[in-house]
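Got a structure here, written out as structure tokens. Questions coming.
All protein chains but one are shown in place.
After this line comes chain A, so read on.
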Amino acid sequence: MLRDELRQILEKGLRDVEADWTVPAGIINDPEMHDAERERVFGRSWVFLAHDSEIPERGDYVVRYISEDQFIVCRDEDGEIRGHLNSCRHRGMQVCRAEMGNASHFRCPYHGWTYNNKGSLVGVPAGREAYGNKLDKSLWQLKPVPKLDTYKGLIFGCLDPEAQSLEDYLGDMKFYLDIVLDRSDAGLEVIGAPQRWVVDANWKLGADNFIGDAYHTMMTHRSMVELGLAPPDPKFALYGEHVHTENGHGLGIIGPPPGIPLPEFLGMPENIVEQLQRRLSPEQVEVFRPVAFIHGTVFPNLSIGNFLMSKDHVSPPTSFLTLRLWHPLGPDKMEIMSFFLVEKEAPDWYKEESYQAYVRTFGISGAFEQDDAENWRSITRVLGAQYAKTMELNYQMGRGLYEPDPDWPGPGKAFPMDYAEANQRNFMEYWMQLMVTDPVPHTGNGKVSDGTAAEALARAEA
């Protein structure tokens, strides 16, 4: 149950986000909010686990997380992708203690219970002597991820067995995800493994930053503006679109300012441009053609950055694609997992340039990434305090300035520039809706809401 005080903050927040376009600062760094969030947000959202190229061969596995729960995501002996709780059914010991590898079986080092990579318990030492052969091994398989599904190579898991399907959950966001994930015949591959690092910051700040915040570029990244790696035009985000969909998802799509001669389609190599024009719909091609920056978040904690940037101050720009997971470790701590992906069929020169541009701009040491972490940890520290938690944060950008764009060829609610905070409000509103909606275990279709704050409030009060 949600404590009354938290419920009041959230219900006021839901009213304010619609009426005043503000968000309560107290949702950022608060231990009780975090506890409730684990159950109410991460307990029923589809959470990104891995890309299928990370486990290409039978037996390949990686260990990944939904909230604190740890799962072995593997390709079993039949080639099927599975997710198992990394915990032995006897005493709960980890059965896999490496981050990645290849294994046909996982053996618990405590007492030796052994599971195959389908999750079945296949070996119990001294089974005859210890259990008199009465242990029904079929009842003691590794616990599966309650729901596991993939979309265009992305593997997601969900802890709510009654949740809506992944397809429905992603909804209109799929139109935009396809532009990134499905533009080549052979698809994408994760190169190496994700970079992992810990930041003393709340995970929502990363999600908020990527879903819509083009506004921070000119100040946070001003050093890179001065070095010519980010657009010098302070109005650059005017030349973009700001789009959000149901279930809290959203993205920004920015083209070059007029007169700046950037290549079409993020300057992708010719063979990929040829493929994407064939694979994507005419509307998707129209959306993608002028793009120089795509930034977005799939609710709750998967973000996308597909940017055209230079690897240093003397080289021409190359595009790169990063996926990042803002994995919560507490109200004031997250682990960032940052993935670099590239089209399998891209030429080697492009893969190399793209890798270098990523590592030097948006990897852990990247000249852009560094400054973002600085902001998020500072915000988190400040908003953890008693008086600061009572603030309302201003989410009013663009208020009264523009209406949804009727000419936008894609789905979702689109605004004709990226200086807007509709995506961020939509994200926070959906987050608050989930937070005030008490979980109803194993009933209904698990669909919480894609409606208005008022509906969620009415349900909460009912």
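Operating definition for what follows: contacts are C-beta pairs under 8 Å (C-beta built on N, C-alpha and C of every residue); 3 or more make two chains touch, one makes a residue touch a chain; residues count from 1.
The rule is short, and it goes like this: contacts and distances are computed from a predicted model.
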Protein that the absent chain corresponds to, by UniProt name, given "Protein translocase subunit SecD", "Aromatic-ring-hydroxylating dioxygenase subunit beta", "2-iminoacetate synthase ThiH" or "Dihydroorotase": "Aromatic-ring-hydroxylating dioxygenase subunit beta"
Full-complex contact with the absent chain, from A:Gln8, A:Ser104 or A:Ser365: A:Ser365
Full-complex contact with the absent chain, from A:Asp20, A:Glu167, A:Glu374 or A:Asp438: A:Glu374
Absent-chain contact - pick from A:Gly192, A:Pro234 or A:Pro347: A:Gly192
Sole contact to the chain not displayed, among A:Glu77, A:Glu99, A:Glu283 or A:Asp438: A:Glu99
Residue ranges of chain A at the interface with the undisplayed chain: 97-101, 191-193, 195-201, 219-220, 222-224, 226-227, 229, 311-315, 335, 340, 355-356, 359-360, 363-365, 367, 369-371, 373-375, 377, 381
